[in-house]
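What you see is the complex with one protein chain gone and the rest in place.
Naming follows writing order (A and B), and every chain is counted from residue 1.
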Amino acid sequence: MHDDILYSIRKLVVEYTTRAGAVKAVDDVSLDIRRGEIIGLVGESGCGKSTLGKALMRLHTGPAKITEGELWFDGRDLMTLPIEEMPEIRGAEIGMVFQDPMTSLNPVQRILDHLTETIQTHEPEVSDADARTRAEELIERLGIRKERITEYPHQMSGGMRQRVMISLALALRAKLVIADEPTTSLDVIVEAKFLDLLKELQKEFGLTILLITHNIGVVAEISDRIAVMYAAKMMEVGDVNDVFAQPKHPYTQGLLRSVPNILLDGAELYKMAGAPPDLSHPPSGCRFHTRCPFVMDICREEVPPLEAIEGAQSAACWLYPSVMAKRLEKEHA
Amino acid sequence: MHESTTMGINAIPGDKSTNTEELVQVEHLRKYFPLQSGLFATLLTRGQIQAVKAVDDVSFNIHKGEVFGLAGESGSGKSTVGRLVLRLLEPTTGKVIFDGIDLSSLSSEEMRRMRSRMQIVFQDPLASLNPRMTLGMAIDHPARIHLTDLSPDQRRKRVIDILSAVGMNPANVFYDLYPHQISGGQRQRVVLARALVTNPALIVADEPIAMADVSVRALLLDLMMRLKKEFDLTYLFITHDLATAKYVCNRIAIMYLGKLCEVGPLADVYQHTIHPYTRALLEAVPVPDPTRRRKEPMPPGEIPNAINPPPGCHFHPRCPMARTNCSVDEPTLRELRPNHSTACHYAEELLK
Partner (left out) sequence: MDNIGEHPPEITPPTETWEVELQKVSIVRRILNSRKWYGADWWFVAVSSVLVVIFIIIAIFPSLFAPYDPSALVGPSFLAPGAYPPVPELIVSNTSSANSLKDLAVTSDQPRPTISVVQGGNSAGALNDAAKEIDNQIKNESGGLRLRPVIDRYATVEEALQAVVDGKDTAAVVGSDEFVRLKAQYPTLREGESIAGGAKTAGGFLLGTNDIGQDVWSRLLWGTRVALIIGFSSSLLSLIIGVPLGLMAAFIGGSFDRLMSLLMDSMYAFPGLILAIAITAVLGPSVINVIVAIAVLYIPTYYRMVRGQTLAVKEDVYVEAARSIGARSREILQRYIFPNVIPSVAIIFSVNVADAILTGAGLAFLGLGLPPTIPDWGIDLARGQRFIQNAWWLITFPGLTILLVVLAFTLMGEGLMEIFNPKLRER
């Protein structure tokens, strides 16, 4: 795996305007996505992971806005680009696969047209014949017979539609694919095959994938690294083996213990007390402190920064000396 | 009364309901949904009306006091079976016998009154609660219909008690709230409360935790198991999530495209699998442990159309063990191991 960073998210803040005022759905989140990796972004509903995913392509409109932060994609800060230039990047350099394949494909367009249109919009010099050949090769690669390219989305199953979505991203040789709950609406066998496919694409095309999901099992199956979000903040980031073996953040610990594991015998499901906080009135200090079994005074007062704990694993928790050290550093500065 | 060979295997340690009397007997249940109707369509298709064979000859029993799991992917027919058991749908053919009574023999008024003894918990709690009724009113309604000997005060007390029992305290505050004012997990508790207020014997739970947050699921499952003990319930637990099923089900049945593949005690089905589809299903479940990633390949293809399922064994086009006769002869459910049945011609090869 490369240490070369493809997408560096720095101190991102995304705000929603609601009836009760402004709510920060993503609050000061930083994350580096390395070239060629599959990184899983997990968290419960409402933690901000989907919002973060959409923000990476600056897809938010209406009540949601990126109010702070930098989005360094492949060497340039996307926040400095005028919004009119974003469509060039979307699809061509960053692709997105959404949760519901039913609604993300145009029902009156054949798959062939979806693909050729995508190709020709971004690369107008490609002829119709060439675009079609490319499209056919692509869907064959993804396991769909090329004769089916003239079908309409409703004629295909959910799993196939998701593959078509991926092929749209691959058609333009996107560098990064953001997959937001791509398998949540799929049956488990189809899901397994889709995950296999993602892994193959990573290997063959060097594709970088940000896999956003609430399903911890899915992340464990194919990710190289895992990032855990809670209440709009990043709690822990690290290599998937390290985090699962030794979760540092108490939330991660609780989360991993509460996930059903089909291979474990005779266990009882662990339950975390409390519920995720209301983001319009988040708790003071560390967002998790109201449910944390290891809560200390400082947790109630100050937000812990995300700092490296051990090797490549970072957590935002006052329990760890390296995090505490950062604070002392700041005090002395 | 069955021979109690089932006794030891069915009982969860600590669960005192080891009564193996059958609460529900499903016999050769079929439900076909016709695609077209009307004279013209019949003429066009020359009398061959096409239908979705959602449930195709399903038979099983649910023992009193157990949690009977019904698992499968989309198109398996598991939700339809749930509704057929409660007679929310009329079967095309077949019988459902509840506590010794053949449901199809009941008049609509008798069936209505029977409903107090069998309730359902749906997948989407928000959708299953009337947005215009307070939580108290929603739970009170079945009580009002069936518990006619209670005065309004007694009824209110019962609703409050049930709300407490599902953990919604202070109950009298929640009584007056509307569904949109509480969280998803809380709503599902209210749905449970509504199902419990008439003291039913059977609860059909159709994907009860699928829409809840991960951290809430464990709480809900825990609640359901406690309620089962407290109210002496029997569950028909419909799910697609085999990992969760493991924590609650005593016995489990796997369905594929309207047919049963495998039925048996949970430990047996999971550890001594005797159907290739079940095997694939269990393999496919993502495991939250990166050191134990799946290595087995998945069966090719996808779930076929339920209108024209493959002939013979429906799974044969995708089955790694398929032989020539699998595409011709439909396998029937047969008991291969004690209380553990399979519908596969070559299941013996899976015996370990």
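In this section, a residue touches a chain if its C-beta (ideal position, glycine included) is under 8 Å from a C-beta of that chain, and two chains touch if they have at least 3 such contacts.
This is a predicted model, so every value here is computed, not measured.
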**Message:** Looking at the full complex, which residue from B:Ala165, B:Ile238 or B:Val287 touches the chain that isn't shown here?
**Reply:** B:Ala165
**Asked** Which listed residue, B:Asn61, B:Ser76, B:Gln186 or B:Thr234, touches the chain dropped from view?
**Response** B:Gln186
**Item:** Selected from A:Ala92, A:Met160, A:Leu269 or A:Ile309 as touching the chain missing from the view
**Value:** A:Leu269
**Message:** Looking at the full complex, which residue from B:Asn130, B:Thr291 or B:Ser327 touches the chain that isn't shown here?
**Reply:** B:Asn130
**Prompt:** Where the complex has a chain not shown, which of B:His28, B:Lys157 or B:Arg226 is the residue touching it?
**Reply:** B:Arg226
**Sole contact to the chain not displayed, among B:Phe122, B:Tyr270 or B:Phe315** = B:Phe122
**For chain B, the residues touching the chain missing from this view** = 86, 88, 112-116, 119-120, 122, 124, 126-133, 141-142, 145-146, 164-170, 173-174, 177, 180-183, 186, 189, 191, 194, 198, 219, 222-223, 225-226
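In the analysis below, only the chains that are shown with their structure count from here on.
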**chain A and chain B: spacing of chain centres that average the CA atoms, whole Å** = 33
**Asked** chain B touches which residues of chain A in the complex?
**Response** 44-45, 157, 159-160, 187-193, 195-196, 214-223, 240-241, 244-245, 254-256, 258-263, 267-272, 275-276
**Message:** Under the stated contact criterion, what part of chain B meets chain A in this complex?
**Reply:** 73-74, 183, 185, 213-219, 221-222, 240-244, 246-247, 270, 280-294, 297-299, 302-303
